[in-house]
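Here the complex is missing one protein chain, while the rest keep their positions.
Now for chain A:
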Amino acid sequence: MIELVSSSRCVSCDVCVAVCPTNVFDTGPGGIPVIARQGDCQTCFMCEAHCPADALFVAPVTHPVPADSPLRDEEHLAASGMLGSYRREIGWGRGRKPGARLAVGPELGPARITPSAV
């Protein structure tokens, strides 16, 4: 679920308010959006992909994380490179090569069926 709006990074473009498919954000005081309906978040990562300032972080679990979780800690997320990582991986942002250009997965054969002993 969405866990972080970084007020220091946010450039108040309200893109997240517009693009969130389940309308989780409200415009907020001083131009910083607020997570108004976290329970409606579907953990789709789209707000993160569209935020031009790498100011949002979506924890990959479908329930809220505890208040002291590192997945809510901006410093940790920035230092570990997680903040903005999805945009980087899909190659969005100025000067980046669109990830779509490189998106060729492995050839998929028939799925492996787990044998009785491995």
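Here is the rule we use: contacts are C-beta pairs under 8 Å (C-beta built on N, C-alpha and C of every residue); 3 or more make two chains touch, one makes a residue touch a chain; residues count from 1.
By our rule, contacts and distances are computed from a predicted model.
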{"item": "Absent chain [UniProt protein name; select from \"3-isopropylmalate dehydratase small subunit\", \"Succinate dehydrogenase/fumarate reductase flavoprotein subunit\", \"Phosphonate-transporting ATPase\" or \"FeS assembly protein SufB\"]", "value": "\"Succinate dehydrogenase/fumarate reductase flavoprotein subunit\""}
{"item": "Candidate in contact with the missing chain, chosen from A:13, A:32 or A:49", "value": "A:49"}
{"item": "Chain A residues that touch the omitted chain in the full complex", "value": "17-23, 40, 42-46, 49-50, 59-63, 71, 82, 85-86, 89-90, 92, 98-106, 108-118"}
